[in-house]
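Following this message is one structure expressed as structure tokens.
Of the protein chains in this complex, one is absent; all others appear in place.
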Amino acid sequence: MTDNRKPVFLVIGAGGGIGGHCAMRFAAGGYHAVCARRSDADGLGELVGRIEAAGGTATGSLLNAAEDGSIEELVERIERDIGPIHAALYNLGAQIGNRTLENTPHRIFELGWRLGTFGLFRLAHAMFPAMVARGTGTMLVTSATAAVRGNAGQHSHAAAMGGRRMLCQTLNAEFAPQGIHVAHVVIDGPVDSPPLRKLLGDRWEGFAAAKGTGGIIDPAVLAETYWHLASQPKNCWTHELDVRPHSDVPWWNDNPAPEIDAR
Amino acid sequence: MTDNRKPVFLVIGAGGGIGGHCAMRFAAGGYHAVCARRSDADGLGELVGRIEAAGGTATGSLLNAAEDGSIEELVERIERDIGPIHAALYNLGAQIGNRTLENTPHRIFELGWRLGTFGLFRLAHAMFPAMVARGTGTMLVTSATAAVRGNAGQHSHAAAMGGRRMLCQTLNAEFAPQGIHVAHVVIDGPVDSPPLRKLLGDRWEGFAAAKGTGGIIDPAVLAETYWHLASQPKNCWTHELDVRPHSDVPWWNDNPAPEIDAR
Amino acid sequence: MTDNRKPVFLVIGAGGGIGGHCAMRFAAGGYHAVCARRSDADGLGELVGRIEAAGGTATGSLLNAAEDGSIEELVERIERDIGPIHAALYNLGAQIGNRTLENTPHRIFELGWRLGTFGLFRLAHAMFPAMVARGTGTMLVTSATAAVRGNAGQHSHAAAMGGRRMLCQTLNAEFAPQGIHVAHVVIDGPVDSPPLRKLLGDRWEGFAAAKGTGGIIDPAVLAETYWHLASQPKNCWTHELDVRPHSDVPWWNDNPAPEIDAR
Partner (left out) sequence: MTDNRKPVFLVIGAGGGIGGHCAMRFAAGGYHAVCARRSDADGLGELVGRIEAAGGTATGSLLNAAEDGSIEELVERIERDIGPIHAALYNLGAQIGNRTLENTPHRIFELGWRLGTFGLFRLAHAMFPAMVARGTGTMLVTSATAAVRGNAGQHSHAAAMGGRRMLCQTLNAEFAPQGIHVAHVVIDGPVDSPPLRKLLGDRWEGFAAAKGTGGIIDPAVLAETYWHLASQPKNCWTHELDVRPHSDVPWWNDNPAPEIDAR
């Protein structure tokens, strides 16, 4: 029995930045976008409205990803009531400020893991069986430099992202041969988004001026890279890549000063 | 006020393999070994007895590291009643068999994190303030190849170890300048130990014969490397290293077949 | 003074695989393709002919990249006579069979470096000043798994590719802020191409059947990923990514057998 419904693109963490712009891009490309986020029903409605105004289709859904059963219920509901999930974006951050170890309470460290690692595991656990049955599926995972190096003040964030990265690798190892493509995207730089603008407040203009042209990631541009990843045929998959503004030298070049290397 | 008590070497996960042999090695080197493990009071007593028979001192302690407050209470009790913790070994594994995603229940994934990542965070959180106050301390961390690559069937293990590795990096970034040395040891190969012998049962002899001389890590030998790490002066610290039997080619050489590289 | 000539896409190593297909893709996208290869003038003519038949423009050029001055002369000639090089692909391999150390003569090791590392340095050295003056440019670099792990029998290849990868990083560190985008593409799997088919001869059919659908990289598909990289705006650049057939688990998963992790 053929499923004649539109393929679904599920975004966990669909705000005004990467998540929302990917929803718009994939909707423009023919997917029905299911936009899940924790709160802000108005923002969700606006996103859905913008997608529909552009000729696409979308559904907004409130989701507390840290809550047991929440992701599982959403996946089940989509598959039953909306359409087959052909692609998904796990876009939840796990950074909760920059904190010394002393100022990182156990519950913050645990929350980082719940959003950063466990939620991704739960999404794969709930979503992959149907993808395996269909022999196809894509899971895009927004990640951060903290997944490949751990900086001071990043205990919760880096542990969560390090777990996320290794999980992407185990998922690829098990599911790529079964037709599911997992791509781990290491973002290294600021992304223009409502939360960043809100965080910076009055300082936004100065920040943007200091960064200059090409210094802040445009989420609409980044969405094209996500789209490209989801478009790669099975003979040519990318499992990991980095993205950054050109003026941010790669993280491995943070300190261009030469080592004094005298032997 | 000087603390005239013996420096303590705390082992979380002190069985008959790496943990127990490190306890013996550090006790021989002048530390009072505190050997913590989940169960098997007899095995613990035997380990303590062996250390004392060799002229050292040790204390056995039952510990359920997954339980809230357990590590914290132990650290507090040692500092108060036994001596200052100058070195510690976090030796808990997080591998719970080889399981497909489907056969990895949520509680297994969570347990992997509790033992693999969260317990290490809790140990550092509880133990580092006194080390910082003293300006010195060492935390050795037994890890696995799963911390640097994620294989099929290793979802829980790799996610836990990936988090462990990034956490070691954030801890080093924050605490190395304050005098605390964290070393992440990537073990890539079988370690001769009671659980391995028990697991293999009748097959042990054949396994050992197949591996040949130098094919199985001797935990007494490995303990020398841990001891060396703890002996490095502040001007020359190692933060990460691998260890493996010579007959196990490094994990990046699992497949020595040449790629067909035709362009 | 504006340069009204078509932007040039230069391919060093333009055969029937990745290089040729990228030439076609970039020509279709509006570039004038300059296709350089060591020999086989006929193959070159055929490639140029195919590009022109598709409505594009191209120039074929014989090039011995290992020869001093060859790349330098080509770059100078293109900038003077053909057009500004806005994008380039360094596509020379450095694999000269699978050889034990004993069977790797000095000259083979040196040749690997000349083609694998030094040629890339020479291309950047010759080509970047004009790109810097224009404030824009892209250099795509085909690489291999050998750049990130060294396997048995790959002494020459891995050393050359390891140098290539680090060079890409230093080039990015210095030139990304000046507007030049260097992307290092780690190919991990067989690519359908005339040399591979020739190498396998009668065994090609069996090889392809064993690999199955999606088991061999289609260079026309891969060219889309190269095109995407060259299309990324300055605020969102990728510096490294992997590509592989879905049925080839990532190289870090070559050995899915669980470690025996008994402590």
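Order of writing sets the chain letters: A, B and C. Residues in each chain are counted from 1.
We take it that a contact is a pair of C-beta atoms (placed from the backbone, for glycine too) under 8 Å apart; a residue touches a chain by one contact, two chains touch by 3 or more.
Worth saying up front: this structure is predicted, and the values here are computed from it rather than measured.
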Candidates A:Ser193, A:Thr225 or A:Thr238 - the one touching the absent chain: A:Ser193
Touch with the omitted chain, as defined above, among A:Gly153, A:Pro177 or A:Gly214: A:Gly153
Residues from chain C at the interface with the omitted partner, ascending: 68, 100-102, 104, 106, 109-110, 113, 117-118, 121-122, 124-125, 128-129, 146-147, 149-155, 158-175
Positions on chain B contacted by the hidden chain, ascending: 169, 172-173, 176-177, 179, 181, 213-218, 221-222, 224-225, 228, 231-247, 249-250, 252-253, 256
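Assume only the chains that are shown with their structure count from here on.
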Computed distance of Cα centres, chain B from chain A, in Å: 33
Chain centre separation in whole Å, for chain C relative to chain B (CA means): 43
Shared interface positions of chain B, touching two or more other chains: 146, 149-154
